[in-house]
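To start, the structure itself, in structure tokens.
Just one protein chain is left out here, and the rest sit where they should.
Moving on, here comes chain A:
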């Protein structure tokens, strides 16, 4: 008998952003995220309060994955940032902070959402077209003849994640390894379409970070006993490989529904084993030298193989299957039916390797773009963070190959963009208003909100009470001690700008970022020296930052546009 229950009415709230609770939670979220930003960002301990796993992190991907926010406004924000991070890996915190800043700034203004959104869109297009233009002076083209730019990029990413607990030496070591691993994934012969390979991160916890290394080919973890049984290979021509994705354990998990009744004299297990042994005989007659199985191989079948000098490695795991297929060229076999010989692949050699307390089979490919980054760290917490960071760095390198530019980091791009937008709006307000049909006053107000949102992202890099300055020639960011901000002889106290491109010995004048400065035209050509020696600069991924900027503005627009929240209470 079914019971019918009356449905609860849906709850409808108007103007969600005007509620005090939403504002305060938004500002708490912003506080959490902004305090993580940059190389001196603070870490967050994430746990469930019940003695579960504790994450210590300052990365947006780890942070947002574990945050459980309740309000729809916050959900929109976190999910769009997460979406950005899943596509571009980097600049997640930038996106989230900028979005929060924009919402906060615009709410203080006396603008209708429609106008604010329209003006935001315009200002965004101003930024993106500038960043993509040749005149842009916060963008550096990548020099493929040297590794300088790539190393700076990796270095900037590594140093902005303090929870990795890397010393300077370790940062250099890991940076070089990441670049090496990335280069190993680039195919040597370029065909019409270049397909990048894959680098797999293998954990080795408890060891020193400097013990990390990069190896071509694949590592499959194994027990010491398994390795002792590895027979030395003498074949010069490489080894023939059969790759199984089905279980060879001899069970009958695919019996389907219903009950199978067997006579007591019939042993189903023996029948399946006999089938497995038939398969083994077939592999032996096909001269297979190495059998790889994602799941388990029956001990009797393993014994059969080892008596016939066929190597068998089982429990490889699903994560390695794609790469194994790529490395060996074998097609994964999914059944015990007779095998087509084209499914076999080959490897150059298999040897045993030992790192720390772990033992591995090392598969050396004939030629393939798969490599293994053996990543060591002293403890689990730092390892998790380091792994995420390495993945981010490798992804960013891939993105940089597609769009070969990097943006100046250390907050300089943000302040420079803000200066550019201010100048543009100040001088071309009439022309802009003519096209858009709103008053100049509104444009100025909206532009101020937009620029200060950008600038306060740059300001979030400071966590220890320092002061942020902007120079009035290049529009770059400078950091100085709080009490020396009033002194005025800044050229002595300052050393270099945020990205490291300019030093304070030039004839520059500065202004405190929080105060309003007179709009100026930031210099729009890069010194040639900068193009050559990008080695000591702090740089950011162009693609990721551009996308972050767009996602932030569009998400802010979406949230500003919300007029009703309808909640289904059932």
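Criterion: a contact is a pair of C-beta atoms (placed from the backbone, for glycine too) under 8 Å apart; a residue touches a chain by one contact, two chains touch by 3 or more; residues count from 1.
We take it that contacts and distances are computed from a predicted model.
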item	value
Among "Chaperonin-containing T-complex member BBS12", "Ras-related protein Rab-3A", "Gamma-secretase subunit PEN-2" or "V-type proton ATPase proteolipid subunit", UniProt-listed name of the chain not shown	"Chaperonin-containing T-complex member BBS12"
Given A:199, A:328, A:372 or A:479, the one touching the chain that is not displayed	A:479
Touch with the omitted chain, as defined above, among A:175, A:410 or A:519	A:410
Option from A:185, A:369 or A:538 whose C-beta touches the chain left out	A:538
Hidden partner chain, touching residue among A:138, A:497, A:513 or A:551	A:497
Per the touch definition above, residue among A:5, A:20, A:430 or A:464 touching the missing chain	A:464
Chain not shown, touching residues in chain A	25, 28-29, 32, 35, 38-40, 42-51, 53-54, 56, 66-70, 74, 159-160, 162-163, 165, 167-169, 171, 205-208, 224-225, 228, 247, 249-253, 255, 257-264, 268, 295-296, 298-300, 303, 307, 314-315, 356-357, 378-382, 410, 461-467, 478-481, 493, 495-500, 538
